[in-house]
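Here is the structure we will look at.
A single protein chain has been omitted from the complex, and every remaining protein chain is retained in its original position.
Naming follows writing order (A and B), and every chain is counted from residue 1.
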Amino acid sequence: MAGFDTSRIGRGLVIRGTIRGEGDLEIEGRVEGNVDLDGELTLTDSARVKIESGALAARRVVVQGAVAGDIRATAAIVLEPGARVVGDLAAPSIGIRPGGLLRGHVSTSDSPAPARAAARSAPRREEAPRAPARVAPPPRRETPAAKPTPVAKPTPVAKSKGAPPPMMPSLKKGAKAQMKKKAGK
Amino acid sequence: MSRNFATNRAGGRTAVRGSDEANVLGATVRVRGRLLGDGDLRIEGDIEGEVRVRGSLDVSEGGNVRGNVTASAVTLSGSLTGDVDAEGAVLIRAGAKVAGDMKGSEIALEEGASYTGRIEADFELPDGLDDSRGDAKSRTGAKRR
Partner (left out) sequence: MAATVIGQGIIIEGEVTSDEAVVVAGTVRGKLTVDGAVTIESGAVVEADIGATTLSVGGSVTGNVTASDRVDLLTGGKLIGDVKAARVTIADGAVFKGNVDMDL
């Protein structure tokens, strides 16, 4: 990234299309489309970003503004106070500061995962051994397409006695393929 | 630090009494069954079952909970598999391992935490931004209660 200064999309700018490339970028204006950046992306409090397809992707994403759409980062995503995001977040490290608002799924692991347990969406249930329903089968790296839609699979995992169950995050459909593509870049 | 509770090893209700004092389930305590409490509760042990306290719930670093949790405020430093329903703030600390949906007046996540699940804060997107790809609730197919 040496030699690339920080770019800035000013407050008065509206971009309908895609932004991609290398270097750090600060967005103060409006983007409808997609952003794919090999660098640090900062969406300031005046930023209004609508992701039309896929996910907003960068190495590190700091959100202070509003985003409609999924966000993916290879390093970290941070929602600062004032951030308003409707969409899923996926990154190895995710921070949501008090005052950062999110409506969506969060996943701090980028290992592939099969269907999330549908059981979770039901109202509080009394059965004590809910653990197996939540524990997904071991990650299958060759999964052709991640299946985030919670098809309720009664996973035949042995009831763990006392050991914390592994966390199996789910990915949006296609996200795994996108991540593989990104990794292979 | 009072421990006025009955642990029912056969599974079933475990009542934690102690008014407004903080109650602690120590590191070696195991509960299989529902856990109810009036005051605050700190879990350092291993709980399998629903946890419902009127006060605040703190799952400490070594604590492990498998079941849904309801409290006025929740701080997770240990391990939780289950949904959280808090009136107030939910805080997932760095080092915690949490899987489940979070509901509360404010949900904060520290960088360094391992978390997977849904967060549903109540707010509107500004300036004509809308989630045109459908209701966020139905994005992953699971409709939030």
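As a convention for this text, a residue touches a chain if its C-beta (ideal position, glycine included) is under 8 Å from a C-beta of that chain, and two chains touch if they have at least 3 such contacts.
Please read these numbers as outputs of a predicted model, since none were measured by experiment.
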So which of the visible chains would the left-out chain be touching?
A
For chain A, residues touching the missing partner are 1, 3-23, 25, 28-29, 33, 39
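The definition used in the following text is that only the chains that are shown with their structure count from here on.
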Chain centre separation in whole Å, for chain B relative to chain A (CA means):
22
Chain B contacts chain A in the complex at 11, 30, 32-34, 46, 48-50, 64, 66-68, 70, 79, 81-83, 85, 89, 97-101, 106-121, 123-133, 136-137, 139-145
Chain B partner, complex, touching residues on chain A are 30, 48-50, 52, 66-69, 76, 78, 84, 86-88, 93-109, 116, 118, 120-126, 128-131, 134-135, 148-150, 162, 164-165, 167-170, 172
